[in-house]
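Here it is: the structure, laid out below.
As you look at this complex, bear in mind that one protein chain is not there, while each of the others sits in place.
Letters are used for the chains, namely A and B, taken in the order the chains are written, and counting of residues starts over at 1 for each.
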Amino acid sequence: MMGMTLAQVAERVGGRVLGDPEVVITGIGSLEEAGPGDITFLSHPRYARLARTTRASAVLARERIEGTEVQVIQVSNPDWAFALIAEVFAPAPPRFAPGIHELAVVAEDVSVGEGASIQALSVVEGNARIGDRTLVYPQVYIGHRAEIGCDCRIYPRVVIRERCVIGNRVIIHSGAVIGSDGFGYVTLEGEHHKIPQVGRVVIEDDVEIGANCAIDRARSGETRVRRGTKIDNLVQIGHNCDIGEDCIIVGQCGLSGSTTLEDHVVLGGQVGLADHIRIGAGAQVAAKSGVARDMPAGAVYRGNPATDKNRFARQQVAVRRLPRIIEQLRELSKRVERLESAAHDSKRS
Amino acid sequence: MMGMTLAQVAERVGGRVLGDPEVVITGIGSLEEAGPGDITFLSHPRYARLARTTRASAVLARERIEGTEVQVIQVSNPDWAFALIAEVFAPAPPRFAPGIHELAVVAEDVSVGEGASIQALSVVEGNARIGDRTLVYPQVYIGHRAEIGCDCRIYPRVVIRERCVIGNRVIIHSGAVIGSDGFGYVTLEGEHHKIPQVGRVVIEDDVEIGANCAIDRARSGETRVRRGTKIDNLVQIGHNCDIGEDCIIVGQCGLSGSTTLEDHVVLGGQVGLADHIRIGAGAQVAAKSGVARDMPAGAVYRGNPATDKNRFARQQVAVRRLPRIIEQLRELSKRVERLESAAHDSKRS
Partner (left out) sequence: MMGMTLAQVAERVGGRVLGDPEVVITGIGSLEEAGPGDITFLSHPRYARLARTTRASAVLARERIEGTEVQVIQVSNPDWAFALIAEVFAPAPPRFAPGIHELAVVAEDVSVGEGASIQALSVVEGNARIGDRTLVYPQVYIGHRAEIGCDCRIYPRVVIRERCVIGNRVIIHSGAVIGSDGFGYVTLEGEHHKIPQVGRVVIEDDVEIGANCAIDRARSGETRVRRGTKIDNLVQIGHNCDIGEDCIIVGQCGLSGSTTLEDHVVLGGQVGLADHIRIGAGAQVAAKSGVARDMPAGAVYRGNPATDKNRFARQQVAVRRLPRIIEQLRELSKRVERLESAAHDSKRS
């Protein structure tokens, strides 16, 4: 692990040193954990109080931080700048030799690309294809006729079932299951009969899929996750879903069958989507919401059933005031009673 | 892949050709994805607009579809008819030779039924039993004294822990864990002490269990899933639960310990059930609901805490009107004030 001067750091991230360019950086850390020699970052002015007490030698930030003498490298996007520097100081990732490990179980007719590595105890079934430089960690399962593109990283214990297709530069984390059967039955006289799930899953380029996700194969045709979409851990994607490009799906979301996300949709954690609905481009759904109907492009929804987030906020305010409203109603009712009784009296008099 | 005339298709599904019985079908697809030569299906009149623009050569439907010339085979249950035809045109499922793969790790005293297949890198521990014609995919773990019935399909990377019992024709998808310890502790002076979980899990005939589910073994006695119940992906079933026959449990549901589902219960996605409750036969819980009390047979609940779905709907309507109600109350209050002040004036005069 080498050192870099702040001047060198600034050059690498396209920033400007506010302080001493000769200070040497030898590591990275969060605002709280970084120590002398480390560089850290201030992603949001909200955390400025942490920046004032950090023990780091330097901070990547949008501007000078008041109330501290810490060195600053001024950048327009501190998160991204930190990502660039993290790569420099990161512990070297584990290396795996290219080729097929002697304890991998690879069928004879599998096509393995140049520089690809298939590690110990992985299984690659007949007629599967593995692209150039793709790394298959140990204990992975790749089914018959599955196709994996180039430069992928398939972590330990991923399952990719038969005939599924994975693009280039795809990252799949441990425990994810790609191509399990969709959940489909026909109920006759109270018994559920399985509908064969004969489709496949297609994962396009530059997708990342989190640990222990489950993405079901289509009943017929395809379940598709399009280019650049990022999926967090423990997400469920039902059969025949069509997920657009550059979407963000946070942990533990559940998408029922045949639902469509257009491009750039963002789903917060633990969101649930009904089947056969369409979420318009750029729409955002707040964490824990339940969406049962189509959402227009660009909409921001919250709640269950989900509604426009401003409307939801107004309803929440109203619900919080509800006990007080009931009191007011009771009081008003008494005042009306008094008026009625006075009116009655005056009539009689 | 062979072809079938519409007359042959109609015979197979017990339907009636409305159109040309000589048209030849060579594949299947969804309304959107099917092309010339394919047959598709219209599961619900709601999707009739898709049927009018489908490129398929024929549609399985309940009745003639207006506004299109597409061939129709009239059937009473289009989903089921499609399932029957899908089997004909489906890509052949992967085949595995019977017997024990040379790289499977099977203890000497394991009993393996006729025609059963135990694939590469699976582990079967001492005294376990595998029934006839059961297919154990690669990388499965089957614990000591576990018993698997006949004609099961155990997908890659399933774990079945010691002493658990699986019936016949059970399908368990990749990543599911059967028989992990129940979540039970006794807290003494702030520290949690583990209660040994010495029971087992029993899965009866014709059950299907989705990818990455977790079904915990009983503290003592059994966690049981009864005949014909179908469980989607990422479902959690706590220790000592008793799940009835022919239930449907949709993805990401969570059942706390010792809860009972009677027969034919349906739980929507992401439902949570408290511990020690009983859900009556045929009851239905809408997606994302939280149930903390017993539910009577046949009830349909929604919300958190869950309540009768009609009552829930009325409450939802009321909540949506709440901001308007607050305005009305304010206005009414002003009118009462005016009346009071008028009454006061008239008294004085």
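As a working rule, contacts are C-beta pairs under 8 Å (C-beta built on N, C-alpha and C of every residue); 3 or more make two chains touch, one makes a residue touch a chain.
Everything numeric in this text was worked out from a predicted model, so none of it was measured.
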| item | value |
| --- | --- |
| Hidden-chain contact residue, picked from the options B:Gly143, B:Gly167 or B:Gly244 | B:Gly143 |
| Selected residue (touches chain absent from view) among A:Met4, A:Val136 or A:Leu234 | A:Leu234 |
| Residue among A:Thr5, A:Ser30, A:Thr68 or A:Thr187 that touches the chain left out of view | A:Ser30 |
| Contact footprint on subunit A, counting only the chain that is left out | 28-30, 32-34, 77, 79-80, 82-83, 86-87, 89-91, 93-94, 103, 119-121, 137-139, 155-157, 171, 173-175, 208, 210-212, 228, 230, 232-234, 246, 248, 250-252, 264, 269-270, 287-288, 316, 319-320, 322-323, 325-326, 329, 332-333, 336, 339-340, 343, 346 |
| Subunit B residues that touch the omitted chain in the full complex | 105, 121, 123, 125-126, 139, 141, 143-144, 157, 159, 161-163, 175, 177, 180-181, 183-186, 188, 190-196, 198, 212-214, 216, 218-222, 234, 236, 238, 240, 252, 254, 256, 258, 270, 272, 274, 276, 290, 292, 304-305, 307, 314-315, 318-319, 321-322, 325, 328-329, 332, 335-336, 339, 342-343 |
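Convention: only the chains that are shown with their structure count from here on.
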| item | value |
| --- | --- |
| Cα-centroid distance, subunit A relative to subunit B, in whole angstrom | 24 |
